[in-house]
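Quick notes on the structure that follows.
Only a single protein chain was left out; the remaining protein chains are all shown in position.
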Amino acid sequence: MENKTTIVNLTEEEFVYPGNRACSGCGLSIIYKIGLKALGKNTILVVPPSCLTVLQGVYPVSTTKLPVVNVTFASTGAAATGVRGAMKALRKEDVNVVAWAGDGGTGDIGIQALSGACERDEDIIYICYDNEAYMNTGIQRSGTTPQGVLTTTTPIKGKLQQKKDVPAIIAAHGIGYVATASAAYPLDLYDKVKKATTLPGPKYIHVHSPCPPGWNFESRYTIKIGKLAVQTGLFDLYEIEDGRFRLTGASKKLKGRERKPVTDYFATQGRFKSLDKDLVARVQAQIDAKWANY
Amino acid sequence: MHIIDSGNVAAATGVKLSRAQVIAAYPITPQTPLTEKLSEFVESEELDAQYIPVESEHSAMAVCIAASTAGTRAFTATSANGLLYMNEQLHWAVGARLPIVMCVANRGIGAPWTVWNDQQDTIAQRDVGWIQIYANDHQQIIDSVIKAFRLAQTVSIPVMVCYDGYLLSHTYMPFDLPDQEKVDEFLPPFKAANFLDPENPGNFNPVTLPDVRPDQSGTTRPGYIEIRHRLQMDLRASLEVYKEIDADYKKDFGRGGHPFVEEYKCDDADFVAVCIGSLSYHLRDVIDAMREDGIPVGVMGVQLYRPFPDQAIVQALAGKKHVIVFEKALSYGNQGALYADIKSALYNAADRPTIQNFILGLGGREIKTEQLLAVLREACAKPGTAEDTPRWVGLKL
Partner (left out) sequence: MTTENFEEIISRGTPGPGDGGRTGSWRVLRPEIDLKVCIPAKTNKMACFTCWLYCPDCAVSKTIPPVIDYNYCKGCGICAEECPAGAITMVDEATPMKEEK
């Protein structure tokens, strides 16, 4: 049985300074501070343009107490490869090399470099925070925006297409560790990132990140809404370790129990305002079918 | 020791002698044999480096950017569309002031597809801020690679070493192999002033404001424009630095001494043909033939194109009667880029020559010695008739 981290024994050491420019109630901010606690000091971060670029600060101030290299949008996976290559060349192999990108930077513009890094079996941790649209440019649809969601480029009917399943795509590379997590379950996230620091090869962690302005809800509900996504069975917390899939944490507890209807989740956010009954029913049916296989 | 091998192998050997630590490349004709050779050097442990077979040129430069930011000597190589696919990364590497070295085996750009030589690929990158060195033969390729690594790390600016695809990359020529110990003395290990260091964390290349801003201690730090101004100043200063490095190389290895332009029979010439790359050696045959007829003509190869050695150009060309610029590239919709640059450099010269522009050899169109001879003869016969519109040599339709 693994030792699970608790609030009480979670380290007090912070690697993020307060007073940064992230929005009030930002899900990424929670993910970032918890993730960095798990990674610790001996870490180098690689970051493409994203909300994280804003959070990390404007020159000459950095809000992160770790070395960070900003890189071009499409290059994150390759840049992380380069840092790892340099660490090998310098015989500093114990450093965590961590790419940290948004869902657009990961699943859309950055997927080629990420796929290349996975195929090359690079010893990197890749963390994708998924706020389900291009938030930093002002809430445009992304490949990972769910069906029916209103964005500034799907302003009336909502997005017509389904959400791209990025962790499944990455898992298809056959890498040793793929996991999902949520801003609403920071300790589960912490344990997954911590585990990733102990494993060889590429490690991919996909983190659901509620976004108050982008999803159109009041900032105090970030955790509630993140939890609802899990409790309705829409976003599942899992690990795929050496090819073996298992639900974790709150999703594991849902097994064999009644899940909340997905409408509970949709009702909390303005971005689902244009959903029609048919689509809601289809999404509910998809969730039920998915869970029937767990 | 002399060996006979291809230009690509000369480049790869220069990289090996320079002890590159991280190499990333994606194969593209005609650079491919260089990539293959480097992977062989690394796999056979002749070179202690990380060879990373990336999935694209964009990623190749990403690896170099990151590895260089982490404090290692990084190298890549490409051609044509591969170079263009890197374009945003080239800007990034220079803005971040990273001493990356890249070889480019010059090739024409699609569409339509061509794999053959011209120089449109690197000439189109002239404004990104990389230093561009052009080699005219195999010896210059290997020597330039070694000098490039020292120049890059001295001035913290990336350097391209360019050579003509196929004409140099795939032909076999004898060249001298510099001695490893002497190269080690000439090129000390790379020690970055700032690098990705958990003991001294910093955020590299973050959002930088239009205006200056104080740091934690209250010291005013630059805005974007100051950082870019500094790059321009340092690029201009690189001219002098490269001259010193080239002189050092000549002292140690006995070759060089013409870092900016390489002149052939120009001293007493009234007419000077100017070009970039191996064409300048091709033109020597033409010059010799014309000299036999008593025409006072010479040829000058431009070896450093960025930063542009304007003073050296003026020194070489002011007082001549007529300058004929041959180019395997152009700034579409205007003129040859080299022609425009030379014309601009000569604008304030006291005794400026008339100047003419010829475009030739695009997409590997064969450049015949007779054609060059005919063009040069005509240009030298009527030097007063300079025209500003480039003429094209060898069009068949």
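Note that the chains are named A and B in the order they appear, and that numbering of residues resets to 1 at the start of each chain.
The rule is short, and it goes like this: contacts are C-beta pairs under 8 Å (C-beta built on N, C-alpha and C of every residue); 3 or more make two chains touch, one makes a residue touch a chain.
Note that the coordinates shown come from a computational prediction; the quantities given were computed from them, not determined experimentally.
Undergrad: In the complete assembly, which of B:Thr154, B:Thr354 or B:Gln371 touches the absent chain?
TA: B:Thr154
Undergrad: Out of A:Gly57, A:Gly148 or A:Pro167, which touches the unshown chain?
TA: A:Gly57
Undergrad: Please identify which residue in B:Asn194, B:Asn334, B:Asn348 or B:Thr369 touches the non-displayed chain.
TA: If we include the chain that is not displayed, B:Asn194 is the one touching it.
Undergrad: Could you pull out which residues of chain B are in touch with the chain that's been left out?
TA: 96-97, 154-157, 193-194, 201-206, 208, 215-216, 222, 224, 226-227, 230, 233-234, 236-237, 240-241
Undergrad: List the residues of chain A that touch the chain left out of this view.
TA: Touching the chain left out of view, chain A contributes residues 7-8, 10, 12, 14, 16-22, 24-27, 29-30, 33, 56-65, 186-187, 212, 218-224.
Everything below uses one rule, namely that only the chains that are shown with their structure count from here on.
Undergrad: Which residues of chain B touch chain A once you look at their complex with the stated criterion?
TA: Residues 21-22, 24, 49-50, 52-56, 58-72, 74, 88-89, 92, 196-198, 200-209, 213-216, 221 of chain B touch chain A in their complex.
Undergrad: Going by the contact rule set out above, which residues of chain A touch chain B in the complex?
TA: Chain A reaches chain B through residues 41-44, 46, 53-54, 56-62, 64-72, 74-75, 77-83, 85-90, 95, 112-113, 115-116, 119-120.
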